[in-house]
Each structure stands twice: as structure tokens, then as C-alpha cells.
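Only one protein chain is missing; all other protein chains are in place.
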Amino acid sequence: MTRILFADKLDNCLERWRSAGISVIGPVKKSNSSGYSAVTKAAEFDFNLVLPERSIKELFFPQSEPLMRYEIKKQEINTSEFKAPTSERIIFGVRPCDAAGLAIDDPLFGWDYQDEYWFQRRRETVLVTIACTKADDFCMCTSLKLTPDSEKGSDILLRPLENNSGWQVEELTDRGREAFKIIADLLQESQEKAAPTAVVEEKFDLEAALAWLKEPENFESHFWKEISMRCIGCGSCTFLCPTCHCFDIQDEGDTYSGIRRKNWDSCSFALFTMHTSGHNPRSTQSARWRQRIMHKFNYFPGKFNLNSCSGCGRCSRQCPVDMGITETLQELSKLLR
Amino acid sequence: MKENSINAQDNIYKPAIMKVVAKHDEAPGVKTLRIEFVDPVEHERFKTTYRTGMFGLYGVYGEGESTFCVASPETRKEYIECTFRQSGRVTSVLANAEIGDLITYRGPYGNRFPIEEFYGKNLLFIAGGIALPPTRSVIWSCLDQREKFGKVTIVYGARTVADLVYKHELDEWMERDDVELVLAVDPGGESPDWKHKVGFVPTVLEQAAPSPDNCIAVLCGPPIMIKFTLIALKKLGFDEKSVYTTLENRMKCGVGKCGRCNVGSVYICKEGPVFTADEVSRMPAADL
Amino acid sequence: MSIVEQYRTKVKELLSSGQVKMVIGYGAGTTPDRRRPLFMRSPEDADKMLLDNACIANLSGYLVSEGLLSDEKRVAIMLRPEGVRSINILAAESQLKAEQIVIVGFDTAGEELRAIEGSEAKDFCALIDSLKESAPLQAPDPLFERIVQMSPQERFNYWQEEFSKCIKCYACRQSCPMCYCRRCIVDSNQPQWINTSSHTLGNFEWNIVRAFHLAGRCVACGNCDRSCPVNIPLRFINRRMGMEVLEVFDHFPGMSESQEPVLASFKKDDPETFIL
Partner (left out) sequence: MSEPFEPKIVAFVCTYCTYAGADLAGTSRLKYAPNVRIVRLPCTGRISPMFILKALQKGADGVLVSGCHPGDCHFTHGNYHARRRWTVFRALLEFTGIPLERVKFSWISAAEGVKFAEFINTITEDIRKQGPFDQYKQLIRDTESPATL
């Protein structure tokens, strides 16, 4: 016997959570683009998406986050800080790769210096993940040693029932249990079976690729130039990625008042590393693509013992020129044979 | 835990407010500002954390922040001095700051020169052009406790006589008996009354031929100068492990999050900016 | 011989004879419906080449990538008529020399894939002339028509909703063959004309400026629209700009390499009914 949350109870759940002061966010498709956004009615959820186009990252690390407001008077600077919201929320219907992505970035944002903008939101959020029962050609969680029902980063794991009428509930953390206590009486004990999880084939040999990347002489391999030739240098892979965390700090306003913001930035952009002198350590697109791969699969694991990739495949799925991490690592593993 | 970590509840992106108390024109387009903390708490925090070699993000609200070294030594923590070339959006505004104006400072960040390890050793400072400021921070840290060190030699070169920075301090070092200062300008950069050397830093260094015995070298300069000076140092018999240098890259956060300053796997902002030549040689050259 | 066979032979010939140093074409993508840019440098590479109705990307932007054309050697590229028009504009704006580009033309308009005769941009003039004639007659897009019919406030709201999705990844800019500036206006910060932040105002400003910079230069290849990861219908704005320059100034971008850019030229009797 397992506890089941039936889909027809979802509206009641939303109501309960709302009265407990918890807002609910979920996968939603609107004006021809999908992402995780606020939901008030169960009908607004779109659980049929393999994966929302925009990752969950923006809910913890917004694409443009105000940090500081300043006002300058003669001989006086007044500033006030923007803080991350303290309201509780549940993200219902997270994909396992998105939940894992958040867990990957935690050590980065907490490395010696704590980024409260990230952690405040992390503390206030319960991640209710739904295991994947379908995948597309770009999914690659299994290649990253994760699974379509992996628990990494999640507070609750839901497994869709075979007849699609609801989900089996697995409570993973205290935070998840806390949130589901509110709706405990809406859950039912039942024998209903869970649908099989999606089959995601392993697309590359991760260990082999990691080993190749570790070799110092491969840093200047011709491979980088070849693989990145068609890269046009946009930031869509980095901005859609659930783990890419690079940012810029920009001031908007004038000499008297304005605000300072933290904006997404991308290692694909030429200006990302450009010095004022004009010198650019990563002056070619191949150097920038190498940085992205190296960062995710060599530098990041070296620092935090984690690959900075959860296998969502968005980089490949949405790339205007059909590149992506999958292709690069596949080609890398071929080099070794 | 690193010694420069701060209270977890603080907003790591919030800068301290600083007052400009002095400014000095060093060379065409190059200025030095002396700034003081307005908030004594911030100042106290700076005093307990700052060590020579660390850097900071100097900023002007409405323009942004810009990264450069703290040019004043750890032996003088009442103020911060910074020297910079006016080139981008932030430095253009900083360069026009007047005494009494308020600017911002975030830091100190990064690692430091292990000055205690230099005790009892001879010191060789080599700097080129606008790279004297980071070196100067080390120089004064040592000169302010001169008795703890052996022979001190400074080799400093710039493109032209006008481009030499800290001219008043160069005069002072020139006067001192306990410092050997070798000044040089690039060929063609000398003025009619120039009494010192003419030539590039690596050449001048080889001529001066300081002994590598029990000697620590601190080297700062543009990449091309570093490259050839390292060759010269090797020729003179210096061990890469006893040559220190500082690296700089574009930075936005200063605290290892924004993802742009790494050279290979090394984050300049957290693991640097001070490295030994040995450490630098292990970084991928193509990423520098 | 199918067109693919015919063009593979042609590519092999171009490369083996040394007439060109590279052929830019299409190869197989990750999924059966995807094509990806393919850079062919040896005759054998031509076997990987594909050509079918899925080959829709305008590849001409790669021609202006740094250093490719600086050795004066010729480069061949597979282009649809829009692509040929981009070559003409790039040549008119002195970004490349049209003689340096060998065009392997094809068209996917209509159902059938067909080859287009010609090897240099100037060989396609007649075709482009006919495109100009038929441009106003193009089947209108129902959504475009709906936007035109909206009240200004409705249109504003429509675009606000669309632009609010923008994440400022600049895929529209990077995929556009006409966006070749070494430093884009949005990346210039002294002064900072447009907000770089991806908030409502910043997104609006960016999209307006991008569209304006393409006015009279856009060949409607659709690269921007297809590359947008959040599906903003950028083609509509470009199309509106294109209609304006055609109606008011009789300008159809990319007719020839000697065509003057519409915003860098004028007629003394240009209409000015709106000026008080």
C-alpha cells in the first residue's frame, strides 16, 4: 500500500497550501513558451511536457535580480538592500534533472561566501518532483549517472500512476513531510501501480570523457576548434541550463539614484572575459566553448566533486545550430577509442 | 575556512562607503586615490582581514565596480590607496573624483603574499609600468619592517619617463641606503635629463644580475614582460617556487561565483591573485 | 540524379579543384528532422552533406566570422534566395566581396526542393527581382494580421507579454547574418543606451533596437525567429519593417551588391506626411 495523491484532488491541495500561506509554482505553458510559473488552478499545470523549456534556475537565481538601491546626495550615499522574498512556496511538478541542478549549484553559492539571494529562496522552497515517464531524444540524465526518477535535490518524489490518475507519494525530506502534512487527509492509500519510468539511453561514456578532459595536453587540442565551429556565440544554452550560474553586476540609473542588479551572463559571450585593455583571455568561440565544457566537467568537479550538469539536455534541444553538451561529450568519448 | 570569509548573514554584494581623502596624478591617465572607511565597523573588518596582495572592487554607484589591487601595504591600514589607469566606465568616473567625494569598496578579497616566509631573505622586486602598485604594497610592507629582511633590490621600468608611477616614492627609495633601486625606461622613452637605465626590464634585470641566493623575487607587469622576465630570472638561477607574481582578470563578484576570472581551474579571485611562477606555469597558457 | 547527388558532385568538384577552400552546407542533425551547419573542407566531407526541405537556416552569417575570408580565398556556401540576398547586403555594406563567395543555390519554397542556377550573387538578380514583385502578394499570416488590427494598447500588451519571455541570450542577434557588429550597441556602456538587464523595459528596448537596426536590411530568412529559445515571434516585427521600406521607399533589401542601404540614402521627395 502506498499513499497516492489523485489528480482530481490537486485543486483542493492548492487551496490548502494557499490558505497556509504557501504559493504554488509549476510547469506551465503560455504564449508559446514553457517554464515554471505561478499556478492557482490545477488546470494550469502542464504535466505532459517532457521538460519545460526554461529551467527552474530562474526561480532561485532570477535573470535580473535587484541587489541595492542607491541615492546619492552631496557627501552622502544612502543605500537600501533588496532581499530575496521570505514567503514559502512549493514547486509542484519539478523534473528530477531540474531538482538535481539546484543541488549542484548549492556548494557554488555557498563556497566561503554565502549568496543569500540563492539560499533564502532555497530555504523557503519545497521541491515536489515528478518522476519522468517519457523522455525525448535530448534527455541524457542517465549519462550523468542520474535517473528519470532520481531523488537528488527533491523534497517529495511523485511517481505517476499507470492510468495517469495521480501519483504515488514518496516523502524524502522533513521539509517535504511538513508541506504534505497540510494535505495529508487528501492522500489515499491505494494499490495503484506506478507507471514505468522513462527509458533514457546512455549517450556517452562519462568517465572516459572526464578522463580526457583532465589531461592537460588536451586543453589545446584541435578538437575544441572543430567541435565549436558552428557555435554562433549566443547564450541560449547557458541561460536555459539549470546549473549555469555565471552572472554580471550592472548599475542602472544615474549619478543621483538608481539600482544595482545581478544579471545572468554567459561564458559564450565575447565580452564576458574581455579586459579593459582589450586583451581577452578567451578571445575565440572555441576557447569559450572549451571553458563551458571544462567548467562543467573538469573545474567544477575538481572543486565540489560534482559535475555541473544534470542531463536535462536543454542545451542541445534548444541550440539554434544543433550543438550541445551531448554531442561534445559523445565526440570526446569517441576520441578515446 | 579562509581568513577573509565574512559573516554568512551579510549581503556579499554590498560594498562599503569610502571617502576620498587624497588624490594624486601619477602619470598621464594614471591616478592614485587614498580612501578612508566612513563606517568604523567596516574599517575594523578591513583591518582584521587585509593582508598585502589582496584586491578589492572599487566602485561608483550608477557606473559599476572595477577590480584592482590595494596598493597600500598591510602595515598601513588606516586607509586604502589604489592606483589605476583611466580607461573604462568606472575608472573614468573614479579619475574625476574630488577630495571629499564618496565611492564604494568591496573587499579585501583573494589570497596574499606570505610576507612572514620572506623574513630573513633578500628581496628582489621587479615591476613594469602600471604594475608597480601591487608590488609597491609588498615593498612598503617590507620596508616598514626593514630589519626583518636582507638586501632589498627594486627593478622598475616603464615605457617613458612620464609613465613612471609613484615618482615621489621612487625618489625616496633612491635616497635610501638600505634599498637598491634600478630605474629604466624603454628605448626612446628617455628624456634629455634621464640619468638612469634605458632598456627593457628583462635586459636591465640581467645586467643588474641580483644573486638568487636566499632571495625571493616579486614580479608584476604586463604578460609580455612577465614572460621574458621569467626567462631572465631562470637564467640568473632563480627557482620558480621563489618567484611570486599576481594575476588579474575581469571580475564581477570577487567571491568565486560569477564565473569569469578562472584561468584553467584556478579562480583568480579566490585562489589568487598571488601565485608563484611555479603555480602559473602549471596553468594552461592559452587561458591567460 | 537527385539534387543532393548533383550538389555533392558539385561540392567535390569545387573542393578538389581548389576553387574554394571550404563549402558551408548542411549535415545531419541530432534528430531526423534537424539539419546542422556543415563545414566541408575536403571532397570526402561532401558525403556527409544533406539537402532537403529541412535545410532552412540561412548560413551566410558564418562568412563574416573572424578570419574566414581574410586570406582572399573563395568559400562556397549553400543558400536559399534569402541567403543570396544577405550576401548582397553584406557586400553592399563592405563586409565581404561578393566575388569571393561561390553560391550553391537551392530553393525550398513550394513543396519541391529545386536547384537554382548560378554561382555568384550577381547571377541571381532576375530571381530576386521576381521575389520583389511577389513580396506584397505573400500570403498573410493570420496572427500578423491580428496584430495589425489591434488597438495600440492591445498591441503594446501583446508585445509586452511576448517580450517578457525574453532572456537576453542574444540568439536572435548571433544567428542573424546582418548582425555582424564587433561591438553591439547593447554591449557598449559609455553611454549605456539600452538597459542590459532582462526586465520588461530592458527587453522592450533591446527588441526595439534590434528590429530598428534591421529595418531595410532584413531578408526575412527567419533565423532569429527560429533560434529564439522562448519563441518570441520576431519575424513579425521584421516583416512590418520590411513592409514599411517596400511601401514607402520601394526598397527590397538585397537586390544587388550595388544597392544602396535604405537608411543610408534618401530622395528629396521622400514622403513626410507625419512631419508637422
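For reference, chains read A, B and C in written order, and residue numbers begin at 1 within each chain.
Following the convention adopted for this analysis, a contact is a pair of C-beta atoms (placed from the backbone, for glycine too) under 8 Å apart; a residue touches a chain by one contact, two chains touch by 3 or more.
The shown structure was predicted, so the numbers you read here are calculated from the model rather than taken from an experiment.
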**Q.** Which displayed chains the unshown chain touches
**A.** A, C
**Q.** Residue of C:Y62, C:F106, C:F124 or C:W159 in touch with the missing chain, whole complex considered
**A.** C:W159
Q: Would you mind spotting which of A:G93, A:G153 or A:G258 touches the chain that isn't drawn?
A: A:G258
Q | Contact set of chain C toward the excluded chain (per top definition) | A | 147-148, 150, 152-160, 185, 193-195, 197, 199-202, 204-205, 207-209, 211-212, 215-216, 236-237, 240-241, 244-245, 248-249, 262-268, 270-272, 274-276
Q. Which chain A residues touch the hidden chain?
A. 66, 69, 82, 252-254, 256-259
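We adopt the following convention: only the chains that are shown with their structure count from here on.
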Q.
Building nodes from the protein chains and edges from chain pairs that touch, which of line, ring, star, complete or other describes the result?
A. complete
Q.
Farthest chain from chain C, going by the mean of C-alpha atoms per chain?
A. B
Q | Euclidean distance of C-alpha centroids - chain A vs chain B, Å | A | 39
Q: Can you tell me which residues of chain C touch two or more of the remaining chains?
A: 192
Q.
Multi-chain contacts only, two chains or more: what residues does chain B have there?
A. 88
Q: Name, in rising order, each residue of chain C that touches chain A in their complex.
A: 29-31, 34-37, 39, 57, 61-62, 66, 161-162, 165, 167-171, 173-175, 183, 187, 192, 195-199, 202, 223, 226-227, 229-231, 233
**Q.** Complex interface listing, chain B residues touching chain C
**A.** 88-89, 92
Q: Under the touch definition given earlier, write down the residues of chain C that touch chain B in their complex.
A: 189-190, 192
